[in-house]
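Supplied in C-alpha cells, the structure appears directly below.
One protein chain is absent from this view; the other protein chains keep their places.
Now for chain A:
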C-alpha cells in the first residue's frame, strides 16, 4: 500500500478551479518532484495535502483520511515548509528549530515546556543534518538567505514526520545551497520519509527526484518516471519553452533555451 494517496483531489477558490480532479500516490522513501509553470497549482496542491485549504476528494495517509485525523496528531505525521521564509521575531535559531516539536508539546500548564529527551535529540539531529548546529545561538534575523533556508528545513525535519512537504525550498538559494538542500531531501527519503518538493529547476528535478508530477493549469500533464515526464514535448506544452537536454555522468541535465512559438 502506498503511504500517501490522493484520490480525485480538486481545489476551488472563489468559484475558480485551481486544481482539477487529480489522483496520485506516493510510497515510503520516495522523493516526488512537483513541477509546472507559475500558477499551475503546485503550491495549491501541496497546501491541500497539508490540510491548509479546503478540497474535494480524498487525501489519505496510511489509508486514513487526513482531514479526519485530529490536528495535533496530524501535525506529527506531516511536516510542511511554506514558501514564505519570513520569521516574525528575531528568535534564536535553536528556538526556531525547536518549534518543530510543537506537536509534541505538553499543555499550557507546563508553561515554556521543558523539552523531553526525544525533543532534544530530534532538534539536534535535524540541526546537524542541515549543518546549522553552529548557528544555534544566532538570532534568526541575522542569517543569510541560505542559512535561513537550512534552518527552516531543520525546523521541518525536527517534526520527524513520515511525510515532508516542501514548497520551493531552494527558490532563494545559490547553486551550492540548492544542491545541498536537494541532497538533504534525498537523504530524508533514503531514511524512509516520503518527500514532496515543489521545484522550478528542471535539472534538479531530473537528478534528485524518483518521480515527477508535471502540472499545468491545475491538471497533470504528465506524471511518473522522470525521463518520461521531462520530455521536450511535455515541457513545451506546460511551460511553453524549448529546452536543451544532455547527459553528464549518467544523469540528465535540462537547460531552458527558448520561448516556444505557437
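As a working rule, a residue touches a chain if its C-beta (ideal position, glycine included) is under 8 Å from a C-beta of that chain, and two chains touch if they have at least 3 such contacts; residues count from 1.
The rule we apply is simple: contacts and distances are computed from a predicted model.
J.: UniProt names the one chain left off this complex as which of "Chemotaxis protein CheX", "Acetolactate synthase", "Iron ABC transporter permease" or "Aspartyl/glutamyl-tRNA(Asn/Gln) amidotransferase subunit B"?
T.: The chain we cannot see is, by its UniProt record, "Iron ABC transporter permease".
J.: Touching the absent chain in the whole complex: find that residue among A:2, A:92 or A:125.
T.: Result: among the candidates, A:92 touches the missing chain.
J.: Tell me which of A:44, A:82 or A:203 is the one touching the absent chain.
T.: Selected residue, touching the omitted chain: A:82.
J.: Would you mind spotting which of A:35, A:50, A:181 or A:213 touches the chain that isn't drawn?
T.: With A:35, A:50, A:181 or A:213 as choices, the missing chain is touched by A:50.
J.: Determine and list the chain A residues touching the chain excluded from the picture.
T.: Touching the missing chain: residues 47, 50-52, 71-72, 74-76, 78-82, 84, 86-92, 95-96, 99-100, 102-103, 105, 108, 111-113, 139, 141, 155, 159.
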